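Sharing a structure here in structure tokens format.
Heads up, one of the protein chains got dropped from this complex, but the rest are sitting where they should.
Labels for the chains are A, B, C, D, E and F, by order of writing; each one numbers its residues from 1.
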Amino acid sequence: MEASRPLDALNNARNKRVIVELKNGSQILGLLRAFDIHINVVLDEAEERKEGQLLRKLGTAFLRGDTIILISPAQ
Amino acid sequence: MEASRPLDALNNARNKRVIVELKNGSQILGLLRAFDIHINVVLDEAEERKEGQLLRKLGTAFLRGDTIILISPAQ
Amino acid sequence: MEASRPLDALNNARNKRVIVELKNGSQILGLLRAFDIHINVVLDEAEERKEGQLLRKLGTAFLRGDTIILISPAQ
Amino acid sequence: MEASRPLDALNNARNKRVIVELKNGSQILGLLRAFDIHINVVLDEAEERKEGQLLRKLGTAFLRGDTIILISPAQ
Amino acid sequence: MEASRPLDALNNARNKRVIVELKNGSQILGLLRAFDIHINVVLDEAEERKEGQLLRKLGTAFLRGDTIILISPAQ
Amino acid sequence: MEASRPLDALNNARNKRVIVELKNGSQILGLLRAFDIHINVVLDEAEERKEGQLLRKLGTAFLRGDTIILISPAQ
Partner (left out) sequence: MEASRPLDALNNARNKRVIVELKNGSQILGLLRAFDIHINVVLDEAEERKEGQLLRKLGTAFLRGDTIILISPAQ
């Protein structure tokens, strides 16, 4: 995804699977459905993982922007 | 809940049971009654859980937005 | 207390006994006398508790909003 | 001190002895001389205490609002 | 990169390899594709390293500005 | 220094020796030369102390406001 502004990169990832890393060390994977300028994001089919292992399935998840470290395409 | 903006997802969850995860590690479950752009939320029939076990019943609870990590439908 | 906006819930709790949980782990109980959009609150007849035990009586207490995790009716 | 807005309560405490609790766990006692909307406060005859014991006398002290947990009349 | 304003320096580093240090202690290397005034940044060909060792490849990564300590050209 | 607004107290301390306590536990002493509404301050003849002992001389020091707990006249 090529981008001149950071939010363009998030827009390119919309409806694709992403990994979201949180400040508390957990990773949430899911389909990126929505985001805003605070980097609040909504994932569908979300699940939490730790060191590659599934911890739990969340379904839809609203993540508050200020808890997020990075967002990257899931591989 | 389909959404193009993150707060739409919260709106879709209004009056449904949600789980709210807080930065201090606790989980609050309850009916989502209200929220605002700071992600301050109000839950009814709220209860606090830790590792699946009920810690205490809170009734109505106002949660300050900046303590929230994620909000997800309760399963 | 029914509410469409979070601050309505606080308004419904005015002059009633509430429990305020702080980020440092302490709980302050008292009569909710005032609050503002930062969730700064003022309690009367306030007392601090830890694990159900009275730690000290505070009388009136001004609590800065950004130290607050949740506010709930005292039971 | 009766109050409909939180800052009214601080205004009622002006020129009276208050205890200010800080996020780092220390307590500053003194005469409340000034405050602003950020809850920056100025105390006169200020002294720092820990567990009821005097640690040191500060004279006048400017306390930055975002380090403050609560302000309460000294008893 | 000579600069009179800090963001000019980031602009000079666009499309070059940079190292981004995060508050949680990890280092992300990649091509700087985008940034904004919050210092949100997007890297391509991003990889995470710890003490010089490759931890994982991220591809594109959106990094939230408030988790960043410093950005410097990769050497 | 008498003051009705907190920044008046800092203004009264201008060009006098003050002690600045930081959130990381260190104390910086020096002549208060400048401050702004963020409580960013500049000290001259600044030195860092820990438990009354001189750690190092800094000369002029710019201190970012959000790292400051309190500012008080040096005694």
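Definition applied: a contact is a pair of C-beta atoms (placed from the backbone, for glycine too) under 8 Å apart; a residue touches a chain by one contact, two chains touch by 3 or more.
Bear in mind that the values here come from a model prediction, so they are computed numbers and not experimental data.
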Missing chain: touched chains present in the view: E, F
Footprint left on chain E by the chain that the document does not show: 1-10, 13, 23, 25, 39, 65-66, 68-73, 75
Contacts of chain F with the absent chain, listed as residue ranges: 22, 24, 28, 33-36, 40-42, 46, 57-64, 66-67
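The rule we apply is simple: only the chains that are shown with their structure count from here on.
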Angle of rotation relating chain C to chain D [CA atoms, steps of 5 degrees]: 50
Length of the line joining the C-alpha centres of chain A and chain C, rounded to whole Å: 34
CA centroid of chain D to CA centroid of chain E, Å: 42
Residue numbers of chain C (touch at least two other chains): 66
Which pairs of chains touch, using the document's own definition: A-B, A-E, B-C, C-D, D-F
